[in-house]
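I'd like to ask you about the structure that follows.
A single protein chain has been omitted; all remaining protein chains appear in their positions.
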Amino acid sequence: MSASPSQGRLSALADRWLPKLVLSPTLAASLIFVYGFIAWTGWLSFTESRLMPRYDWAGLLQYQALFENERWWTAAANLGIFGSLFILFCLLVGLLMAVLLDQKIRAEGALRTIYLYPMALSFVVTGTAWKWMLNPDMGLQKVMNDLGFANFTFDWLVNPDMSIYTVVIAGVWQSSGFVMALFLAGLRGIDDSIIKAAQVDGASLPTIYRRILIPSLRPVFFSVLLILSHIAIKSFDLVMALTGGGPGTSSDVPAIFMYQFAFTRGQLGQGAASAMMMLFTIVAVLVPLMYMETRSAKRV
Amino acid sequence: MKLKSLTLAVMAATLLPAAAFAGDVEVLHWWTSGGEAKSAAELKKMMTAKGHAWKDFAVAGGGGDNAMTALKTRVVSGNPPTAAQIKGPAIQEWGAEGVLADIDAVAKAGNWDKQLPVVVSNVMKYKGKYVAAPVNVHRVNWLWVNPEAFKKAGATVPKTWPEFFAAADKLQKAGIQPVAHGGQPWQDATLFESVALGVGGADYYNKAFVKLDKATLAGPTTVKVFETMAKIKTYIDKGAAGRDWNLATAMVINGKAGMQFMGDWAKGEFTAAGKVPGKDFICTDAPGTQNAFTFNIDSMAMFQQKSPAAVKAQADLAATIMSPAFQEVFNLNKGSIPARLDTPMGKFDDCAKKSSFDMNAAAKSNKLVPSFAHKMAMPSATEGAMVDVISQFMNSSMTPAQATERLAKAGAVR
């Protein structure tokens, strides 16, 4: 790898602009396909676009209509319920499974695969399967009734007050295995010597988990939070396949609202306005998360 | 050598698309299952027999929701299909966007104005010119009855709402679920429009759901309609939410339930189960809707094409859709009736014959009304807002008065 001085200077020069050059196609794509499109959507949200895009300014009309739409508020509230519960349970279940799996378990590989496989399925498949299982006429309730528990009822799927929670159940089923994998990887990445030192100091193992191992998973928490909030906010296929937003509009979420208004109802402007609200939510969640992450990373 | 292969490649690249373009028809539809797919396959057969290449563009799901998304992006990208399954006022909306093709020449040659009922041909035209071809007419205001269940319960097939509730009570006493229903928004709306037509009559229906007259919508008749809906609700089982319509039909087929409100596509389920109309099941008008007819027309809207070959293929497609041969075979498979008046009805069953007869009668007495639950009556935005209210009513403790107020508000959404 030896090089003559002049070549070295040349390559040093090349090395200065090469990284930027390499990065530029991706950046350009991001500028157009992410930021450009967001701007385009933003513009449409200020127009009276119906079936197809129109570009005449119409002010805040669409936002006004959006905020007066009860269905939108149902959707927003549902996102709040679903998002927080989904993230919470994924974290709890994922962490618990990771800790348990980290106990020198026989057949760990097989169990890990079992926990992980839902991630391989598309949300459409997940939704279809759970729709079956939660249906009072065919699923769990019937099984329990057949087993002799005549009074067992589990009708969340068809109960407007509870339907959004069935989405949580199916969502956690699909994603918690992945969270487990991330946590398990984090646990396995911690250096043995620290544990040994703590053990020498006489700390009990639960204490070691609570005080040392789990806190040291903080960066993993960030990644997990990022991925989970991203799944929650974008959740569309799962709700579509499981409840279709129903009964009524009781399990509607913003992504479905946006899709239906923009594409099937010919209210593109309204759909764009709801999309902008979704984007604001994403930014509101994301920016603090990323800020915390970079801050913790830079505090060296 | 290299140059030669390059030249060949260029030649192939320039020649192939042109060759492939000759007479391509790409049809966007959501007939992907069973009898429907078979029906659509007939169209393909006829088009290929004419020497055109059929490019299937099937997108199912949500009564065409996904298909509309695909269509929109196609049009935006400047690459629309030859024809797409679009119906009702949506044809006007697409026409207003200036993307539909004028097929008036084909229609004139085929004398469509004579062959189609006026209500049908009006839907197919944008600014007086044909832009779409009708495939079939579905009747929505049917009540499907299991006669054996009725016999067991000692009930008679109802013609009026009091009779309906009397029959429902008897069924319930006999341990049979009176009404089979699927709690999906479009099914709620299908039930609602039959009730509205039965309770309020055709004039009320037209004023409220076609002209979207605010006073009528907010009036006492609407409250009565919702009250009837609330009463029907008590005869529906709890597991109905999210149930597919064909599972509800299955409940009627196997005698678990006594009746179902559903369009004539339900017939396919009965015949597939080996049941005979008139004997194993009865198709009758929804209570109070005798002589009235809510129609749901499937049609193919034609999109402007660039190449002359594609335009020619499109014209052939439109003519084929309207040909008596296609109208007969398609509708035999699908359970609906032909849009074309002069199609021979000999091969059709009793329900279809009744449907055809009733349509002509209803057209004469001004009781032929468009189905709004099936996107035939109002702009999609209004329809969506109304369906939201109806399905919320079905799934909450909203009172009829509250529902009426909100329905009237939804009627103002454009």
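By letter and in written order, the chains are A and B; residue numbering begins at 1 in each of them.
Throughout what follows, contacts are C-beta pairs under 8 Å (C-beta built on N, C-alpha and C of every residue); 3 or more make two chains touch, one makes a residue touch a chain.
Simple rule for what comes next: contacts and distances are computed from a predicted model.
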There's a gap in the complex where one chain should be. From "Hydrogenase", "Cysteine desulfurase", "Na+/H+ antiporter subunit" or "Carbohydrate ABC transporter permease", what does UniProt name that chain?
"Carbohydrate ABC transporter permease"
By the document's definition of touch, the residue of B:K55, B:K312 or B:K409 touching the omitted chain is B:K55
Touching the hidden chain, out of A:L61, A:A76, A:A129 or A:M162, is A:A129
For the chain that got dropped from the picture, name the residues of chain A it touches.
1-3, 7-8, 11, 14-15, 18-20, 22-23, 25-27, 29-30, 32-38, 40-41, 53, 93, 96-97, 99-105, 108-109, 111-126, 128-130, 132-133, 138-139, 142-143, 146, 173, 177, 181-182, 184-195, 205-206, 208-209, 212-213, 215-216, 218-220, 223-224, 230, 233-234, 236-237, 255, 258-259, 262-263, 268, 275, 278-279, 282-283, 286, 290, 294, 296-300
Contact set of chain B toward the excluded chain (per top definition):
26, 28-38, 40-41, 43-44, 54-64, 66, 69-70, 72-74, 76-79, 81, 244, 246-247, 250, 254, 265, 268-269, 272, 334-335
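Keep this in mind: only the chains that are shown with their structure count from here on.
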How far is the middle of chain A from the middle of chain B, if each middle is the mean of its Cα atoms, in Å?
37
Inside the complex, what are the residues of chain A that reach chain B?
50-53, 71, 131, 135-137, 155, 157-160, 163, 240, 243-244, 246-250, 259-261, 263-267
Quick check: in the complex, which residue numbers of chain B touch chain A?
62, 64-65, 68-69, 72, 75-76, 90, 93-94, 96-97, 183-185, 238-243, 379-381, 383-384, 388, 391-392, 394-396
